[in-house]
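My questions will all concern the structure given below.
Note that this complex is displayed minus one protein chain, with the remaining chains in position.
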Amino acid sequence: MQKITLLIHCEDQPNIIASITSFMASNDGNIVYIDQHVDREQNIFFMRLECEFASSSFSIEKFKALFKNSLAEKFKLKWRMYAAERKPKMALFISKYDHCLYDILGRYNSGELFLEIPFILSNHLDLKPIADSFKIPFFHVPVTKTTKHEAEQKQLELLEKHQIDFIVLARYMQIVSGTLIDKYPNKIINIHHSFLPAFVGAKPYHSAYKRGVKIIGATSHYITEELDAGPIIEQGVTHVSHSHSIKDLIAKGRDLEKIVLSNAIKLHANRKVMVFNNKTVIFS
Amino acid sequence: MQKITLLIHCEDQPNIIASITSFMASNDGNIVYIDQHVDREQNIFFMRLECEFASSSFSIEKFKALFKNSLAEKFKLKWRMYAAERKPKMALFISKYDHCLYDILGRYNSGELFLEIPFILSNHLDLKPIADSFKIPFFHVPVTKTTKHEAEQKQLELLEKHQIDFIVLARYMQIVSGTLIDKYPNKIINIHHSFLPAFVGAKPYHSAYKRGVKIIGATSHYITEELDAGPIIEQGVTHVSHSHSIKDLIAKGRDLEKIVLSNAIKLHANRKVMVFNNKTVIFS
Amino acid sequence: MQKITLLIHCEDQPNIIASITSFMASNDGNIVYIDQHVDREQNIFFMRLECEFASSSFSIEKFKALFKNSLAEKFKLKWRMYAAERKPKMALFISKYDHCLYDILGRYNSGELFLEIPFILSNHLDLKPIADSFKIPFFHVPVTKTTKHEAEQKQLELLEKHQIDFIVLARYMQIVSGTLIDKYPNKIINIHHSFLPAFVGAKPYHSAYKRGVKIIGATSHYITEELDAGPIIEQGVTHVSHSHSIKDLIAKGRDLEKIVLSNAIKLHANRKVMVFNNKTVIFS
Partner (left out) sequence: MQKITLLIHCEDQPNIIASITSFMASNDGNIVYIDQHVDREQNIFFMRLECEFASSSFSIEKFKALFKNSLAEKFKLKWRMYAAERKPKMALFISKYDHCLYDILGRYNSGELFLEIPFILSNHLDLKPIADSFKIPFFHVPVTKTTKHEAEQKQLELLEKHQIDFIVLARYMQIVSGTLIDKYPNKIINIHHSFLPAFVGAKPYHSAYKRGVKIIGATSHYITEELDAGPIIEQGVTHVSHSHSIKDLIAKGRDLEKIVLSNAIKLHANRKVMVFNNKTVIFS
C-alpha cells in the first residue's frame, strides 16, 4: 500500500473536484482524505487530497508524470505531490534563546514531529551542548559584517548537502539573505514575538508594554523579503495586565512562541499549508 | 441555478468519495464544497457536500429518488439532502432569562442567522414584551404538575402546525418530554451552563464556585433522554478567579451561554452538524 | 453605614500605604478592599481602596475636605473619591449598528450594570425603536458637514443637562470633537473593531482579511485626540481561518465587540480603571 498527498491550486472552474476524484479512481487510487477551499475574492480553488494505491507496481514518479500530462495541463494546476511516508528534512537555525529549541527537540525526541533534523546551525556556540545532548549535528556559522557573504555560502552548502526541505528560524537573530529566501520560497518558517501586524520589527514586547495592550501574541510566518510581512501560518495570544513588567511579557511570550512555532512546524511538515498571494490556506 | 447540501454517513469503504463525486458529475452537478471525515475507531465515513445544478429542469425530489435508488442503496448510506436556499424553521422555547433571547433575536434581526422563527414559546409571560418588540408570535404554554401532559400536547400541536424543523431551548427551565425528544431526534438544542461533563444538573455555577475551578464554561448539545448527556455541538470557556462570587460567575457565564448557543444554532441551521453514536461531526 | 471608593496615584514614596490606611482607621473607617500597583518604570504608585464608615454623622464632602488638606497635600496625591452607592450616569452614542446596543441594554435591564442611562443619542433614526422598547429617552442629533458645530453644541447641552459622568460610543460612526474629548477626559469609551495597535482606522476587518491573520480582535479604549491611540481598557480576540470571508469576520467580530465593550463599561462604572501616561491600571 502506497499513499500520496496532493496539494493543488488553480483558477476555480466547474467539475474540478469530480475530475480529480475520477482520475484517482480510474488509476485504482482510493481517496482517504479530501478537503478543499475556494477563495471567492480571487476565484482560486485549493485542494488537499490523500490517496492510497494498493498495487505493488505503483510508482509515484510515473504517477506524477501521468498527472502532469493529463489533469495538471488540462486545468492549469499548480500542484505538489508527496509520498506520504517520506519525512521532510528540517534545518534548525538558532542563536542564544533556548526555549523554542528545547520545545522542538523535546517533541522530536518523543516522536511527535513527522520530520528529520539533519542539523542545527547557529551563529553562536552557546546552545551547542543542547544539540549535543540530543545527538544532533551542530554547525557554528558566525555572522559578522565582514563574514556575511561567507556565512551565507556556508549555509547554502550545508542545506544542499543535507537535502534540506525547509528551514525553521527558532529565534535566530540574524536577517536571512534574499538568496536563501529565493532558494527556499515559503519554506523558511520564522517565529515573531508579537501579534502581527502589530509591533513589526525589533523589541515588540517593549512596544507592547509601552502601548499598554491587554493581550500579547506570537506569530509564525514564512519569511519574505519584507520584514515580518510574510504569509502567516499560526498565531497565539495570551492576556496580560498593567501588573506585568517587560520582563514578565518576555517570559509569558516565550510560552506563546514555542507553542505557536511548534504548531506551525507540524502544519508545514504534514503538508497542510498552501500559500497564495501572501496568505496561507491551512487544511485540517 | 439550484444548489443542494448533502450529508452522508456510512461504513467506511473504498471508492466512496470517487463514487459520490462521479455521480454528481454524471448528473451535471458541479461540486462547490466537499468535506469528509473518517472515524477510524468506529470505521464510519462522514461527508458533507454542496453541489450546484444549472439545468432549469433540475428537481430536488427527482434527484433524491435517483440518489436513493443508486448510490444510497449500493453503499448503504444514511443521508439527508436539502435545497440549500430553504431556510430551516426554528422554534424558541424560553422561560425567564432573557440574555440568550436578546442575543438570538438581535442576530436574527440583523440577518446573521439563516433561519426563520415562526414562534417563541414560554411557560411564563415575563418575556412576552421582547417577543412583541421583535414582532414574533409568542405562545404562553404554562407547565405545572397537573398540566404537564396538556402542555406537551399544545407544544406538539404548535410545532407541527408551524412545520418546525428544530427547537432551541434558550434557558428553558422545564424538562422536555421523551415524546418531544423522540419526535425531534438531534433537533432540540439546549444550552447547559457548565463545561460538560463537569457539573451536570442544576446549579452548575454554585458547584463550580464550591470546587474552586479557575475556568468556567458553557455547552450546547442536543437533548437526549439522559440529562445533559447528549451530543455536544459547541463549548466555550472563560477564566475566573477566587475573587469572583457566585453572582459574578453567573454574570460571566451569561456571556458564554449566549455566544455558545448562537454558534450552535448557526452550525445546525447551516447543516454543518452530523450526529453518530452520541458525538457530533462539525463541518467547516 | 456609608462606603467610599478612593482612587489615588502619586510618585512612589515610602510609607504611602501605611499612611493612607492609618488615616482611614483614625477616622473610624474600616477598609474592606485595598489593591495597589507600582509602575517601576515611571515610579508611580496607584491605589484603589474601599472603606466603610459606620457613623451616622459621616459626610463624604467633609471627609473629602479633610483628606485633601491632610494626606493629599502631604503626598501630592492625584485622587478621586466616590460615594460607593452612587451610580454613574452614562450616555450612549450610537449610529446604525445594533449589536452593542442590544447587549448593553439587555445587561442594563437585567441589573448587571451599576449605572444609569439617562439617554441614548444617535445621528440616525434607525435604532430609535430599540431605545423606545427599553423605555430610554432617545435624541436624534444628525451630523453633516454643515451641522457639525451645531450638533456638538446640542451634544454638550444634553450631556450637561443630564449630568452625564461618562459617554460610551457603541459603534458611533462619527469623529468625536476635541471639545467633547477635553470636557470628558478619559471618560469617553470607544470600541474599535480590531486588535489595536493593529489595523487602526476604517475597515479593520477588511485589512485583517487582506493580511491573512489567524486571530482577530476588538479593543475598548478611551478616546483621545489621536485616532485609535487612547488608553486601552480591554481587548478580546477570537481565532479565524482562511475559510472565513470578510462577512464572516464582521459577524465573528460583532461577538467580540459587544463583550469587550460591555466589560469595559463595567470596569469604568465600578471605578476600577485609572489612567496614567496613556495607559490604564485595571483593578480587580
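For the reader, a short list of remarks on this structure follows.
Just so it is clear, A, B and C label the chains in written order, and each chain counts residues from 1 on its own.
Definition applied: a contact is a pair of C-beta atoms (placed from the backbone, for glycine too) under 8 Å apart; a residue touches a chain by one contact, two chains touch by 3 or more.
Computed from a prediction, not measured in an experiment: that's the story for all the values here.
Only one residue in the set A:S55, A:N109, A:T179 or A:N277 touches the chain that does not appear here, and it is A:N109.
The missing chain, though absent from the display, is touched by one residue of B:S56, B:T146, B:Q163 or B:S241; that residue is B:S241.
Within the full complex, the residue among C:Q2, C:T21 or C:N278 touching the omitted chain is C:T21.
In the full complex, chain A makes contact with the omitted chain through residues 98-99, 102-103, 106-107, 109-110, 112, 129, 133, 241, 243, 251, 254-255, 259, 262, 284.
In the full complex, chain C makes contact with the omitted chain through residues 14-15, 17-19, 21-22, 24-25, 30-36, 38, 239, 284. Residues of chain B that touch the chain left out of view are 37, 39-41, 195-199, 211-215, 217, 231-237, 241-243, 245, 278-282.
Going forward, only the chains that are shown with their structure count from here on.
Remark: chain A and chain C have CA centroids separated by 42 Å (rounded to whole angstrom). Multi-chain contact residues of chain B, defined as those touching 2 or more other chains: 284.
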